[in-house]
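All protein chains but one are shown in place.
Entry: chain A
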Amino acid sequence: MSSSLAWAISDVWVLVKRNLIRYKRIPQLLFFSTVQPVMFLLLFTYVFGGAISGDTGSYINYLLPGILMQTALFSSVQTGVGLADDMNKGIIDRFRSLPMTRLAVLAGRTIADAIRGLLIVIVMLLVGMLIGFDPNGGILGVTGATLLAVAFGFAFSWVSATIGLAVKNSEAAQVAGFVWIFPLIYISSAYVPVETLPKTLKFIAEHSPITATIDAVRELASGTDAMHDVLGAVAWIVIIILIFVPLSVKLYKQRA
């Protein structure tokens, strides 16, 4: 049993490497997936900062955790797109005819995408610091915040994987993956305090896994008491993974 677990981990790692080599071969892929979130960060800070918080400096400490989450979520959409693309190529038949664990193709993709997400988030933090992000949580708090955002993105990668396998087409996966992420991220505490929302939206936002996680990320970064929200965020992450890992594996196995 333990050796079959070791082989399963080996299979996953082989597929993670396969997916990461893409970024080495086509560096533009990584460059442009970093440019977009950095652009969001700069636009939000300088366009909305004054209006929302009075000055750009105080808004960025509130904004950056929200942008981190948005980046992690947008990044997770790529998982479904990449998988849908893979499924239409001959190589998936080869993988399915090999004595490897059925989970490896999916986990290899979600983990590689989480690693990419982590790199992008680190670049954003550095850019953020250049333009005034100065959280009170220190290195420990910011590290915790970063890992939590990336972990949430990882969980959402499995949702995205499920969508990608269900729609079976990379363009459809792109559209189907994005449409519902927008309301999800904007009806939350990502960019504005939840209290300012109309009643119904406020109710949704207060119970959204995004709000729970963003609040935890924000508290970790700012060094305030984060225990309650961190537990809530972790619970969401675990629930999402427990539902969508088996679901996506089932879809993967079913595909003819």
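Methods note: contacts are C-beta pairs under 8 Å (C-beta built on N, C-alpha and C of every residue); 3 or more make two chains touch, one makes a residue touch a chain; residues count from 1.
Going forward, contacts and distances are computed from a predicted model.
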Protein name, per the UniProt record, of whichever chain is missing from view ("Phosphoribosylformylglycinamidine synthase subunit PurS", "Cytochrome B oxidoreductase", "Daunorubicin resistance ABC transporter ATPase subunit" or "Glycerol dehydrogenase"): "Daunorubicin resistance ABC transporter ATPase subunit"
Contact residue for the chain not shown (choose from A:S10, A:S58 or A:T196): A:S10
Contacts of chain A with the absent chain, listed as residue ranges: 7, 10-11, 14, 17-18, 21-22, 25-26, 89-100, 104, 256
